[in-house]
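A single protein chain has been removed from this complex, and every other one stays in its place.
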Amino acid sequence: MKYVILVKQVPDTTRIKVDENGNLIRQGVPSILDPYCEYALDMVCRIRKPEDSVIVVSMGPPQAKESIFRCLELGANEAYLLSDKAFAGADVFATSRTLTAFIRKFAADYDLIFCGKQAADGDTAEVPAETAAMLNVQQFCYSENIIISDTIKVTQNYNDEIRVCTVPKGSVLSVSIGDINRRVPSISDHIKALNIEIKTLDRIALGLGMYSVGIKGSKTKIESSYSPRYEHSGKIIDGTDPSEAAKLLIKEVL
Amino acid sequence: MGCESCSGGSCDRDKTGLPPGMLSEYNLNQSPAEGSLVWIEVINDGNTIMMNDSSKEILGKLQEISDGRIFGVIFGDTELKVLYGEIFSYGVDTLYHIKDKKMIQFQPEVYCEMLVDLCNRVMPAVVLMGATPRGRELAPRLAASLGTGLTADCTELKMDGRFLQMTRPAFGGNIIATISCDHFPQMATVRPGTFPMPEPMIGREGTVIYRQYYGSNYKNIISSERIISVDYDITRAKILISLGNGIKEKESVAVAESIAKKLGGMVSCSRALVERGWFPQSRQVGQSGNNVFPDIYMAFGISGSIQHKAGIGPAKRVIAVNIDPEAPIHEIADISVIGNADSILKEMNKLL
Partner (left out) sequence: MIHSRKLESDSPYLTDESKLSGAADMLFIPDDEEDVVKIVVSHNSSKTPLTISAMRTGVCGGCVPKEGDIVSMEKFNKIIGIGKDDKGYFIRTQAAVTVKDLNEIIRKKLYSELQNITDDAIECILSERTDYFYPVDPTELNGSIGGNISTNASGPRTYKYGPTRDWVRRIRIILSDGNVLDILRGEIKAKNRVFSIPVDGKNITVHIPSYEFNRDVKNTTGLMTGPDMDLIDLFIGSEGMFGIITEADIYITEWHPLMSNIIFFPSDDNAYNFVKEFVNSHIDPEFIEFFDTGSLNLIRKSKKNDPKFTKMPDIPDYAGSAIFFDISNDENIVSKYNELSQIAKIYGGSLDHSWCGHELKDRERFFAFRHSVPQTIFEYVASLKGSMPGMHKMGTDMSVPLDHLDEMIDSYSEVLTSKKLEYVIFGHIGNGHLHVEIILKSMDDLSKAKKAYRTLALRSIELGGSPSAEHGIGKIKSEYIELLYGKQGVEDIKKTKRELDPNWIFCPGNVVE
């Protein structure tokens, strides 16, 4: 089997803070491999057999290699970074088109594609389905469990429905759950990863035109943005005595 | 104003990009796209058939911001007929009913094929659906198939003629961005609960058009099981007792449920407790969970990360109980109680 995992490096949104003027402080915010991408990688690593190949691919700036490296530590054995100045500013459409071009040209014989449910920076959750549409294959979002025997079966969770489907080869799966504690590689895993080269591919290598990628290939445009501020002015109550505090609270609620 | 690309001063070509002298009424290259198309999600668990609330909210908003035609689309068999009246009452003018037994279950690939076909026929300027799990799966597939853009999880929509301005949070709610799309149809999914529930116009009528699917791109669904009752929807709660990482005793979950019952509210939580396995994700408030709109939001032991605060932005009153006086939740609280959340919960339960 040949698995392709689409991953993304994101700023660690739990560390982003807002200054007094409502602007984001991005300085000093580290980048991480998106947690959902890690769940997808975890799922693949659980089902893979030793002879299977696990390819990770990410579109991003050169620094995204750090996150790809983490994928190698966690078990991937081939890695590509799609990086080109022209890719900057891509919306989901342009991103999915770039990823699709990679798959068609460099991994056309894949069996399954895995993605995280959504990325922590955009929360759009669109790439899996857009990529599936562009490849004209079936999509299985919110996957929680996968069993591979003669057939491939996946369990999807739609919050109000759990369904089990047969997955045809070539499908795209998005993964929504995994171990809440990020996995930790062993030193042996780290050494193994150091020996794998991360190949960088640019727009030309992918055979894409200027107007298919990045901001020029995007369908949506950000008109304006701001940081919201949430303000209430509150009174403070000493809650050292729980029963007094409880009485006050009940009065407030009823 | 003269044209910037011509050197002569006589050219009156303006920013519409039309050839000199051409009136915009005669621009034949202009897309004929018009009106809005909404996928109406139907909840059908075998016993009850109903419109999803988020579809109603979208229809309400559309009527407020646009005077164009509204097309609705539903997928399913004849059992959906009971919904026609209700769908029209929320503002749909023309309803496409894609009739097939196999369509009762959500089939993103097939739904998408049919929607592409409909969009080519109807040429809507806007396509909207709820940012429910199914809407968020279907919309991007449709957008990519139509070769257009998509803005997910919008919290505000504005229309200028047939042009849509979509607003959505990003970076865990740290940024609110307004986005436009340079292609028709302009597509967006809308965060459930963001727009108010409109009043139905009882007796309003519309046209139903049946269509059928002749392809075979169905998924092989082996089993499907409904899991939670749709009744426990924290986005609809008027009073929310919400628990966070500061809750140390598991017993407090039961205590909170009991308080919520007595007050007629519901119990929700922060991400930390979902991760502890104490609550399902459907109970989570915040950017990666649900936006909630209660009259009173009582945060017990919730520190108040930016992600969490983004989810309770619309709450009318916030009461925070936290042992840490520095916790960011206090910044947005109307009442802050500095104390032990577990024991205050216990006391409240005793007193009620």
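The chains carry the letters A and B, assigned in the order they are written, with residues numbered from 1 in each.
The definition used in the following text is that a residue touches a chain if its C-beta (ideal position, glycine included) is under 8 Å from a C-beta of that chain, and two chains touch if they have at least 3 such contacts.
Because the structure is a prediction, the values reported are computed rather than measured.
Q: Tell me which residue among B:Glu34, B:Glu275 or B:Asp334 touches the hidden chain in the full complex.
A: B:Glu275
Q: One chain isn't shown here. Among A:Ile32, A:Ala79 or A:Val175, which residue touches it?
A: A:Ile32
Q: By the contact criterion defined above, which parts of chain A meet the unshown chain? Give residue numbers in ascending order.
A: 12, 27-28, 30, 32, 66, 70, 179-191, 194
Q: Need a quick check: the contact residues on chain B for the chain that isn't drawn.
A: 250, 272, 275-277
Note that in this section only the chains that are shown with their structure count from here on.
Q: Give every residue of chain B touching chain A within the complex, in rising order.
A: The contact residues of chain B facing chain A are 43, 105-106, 108-109, 112, 133-134, 136-145, 147-153, 165, 169-183, 217, 219-228, 230, 239, 263, 275, 281-282, 287-288, 296, 298, 305-307, 309-310, 313, 318-321, 325, 330-340, 343-344, 346-348, 350-352.
Q: List the residues on chain A that touch chain B in their complex, please.
A: Chain A reaches chain B through residues 11, 13-14, 16-18, 24, 91-93, 96, 120-134, 138-139, 141-142, 153, 158-166, 180, 218-228, 230-243, 245-250, 252-254.
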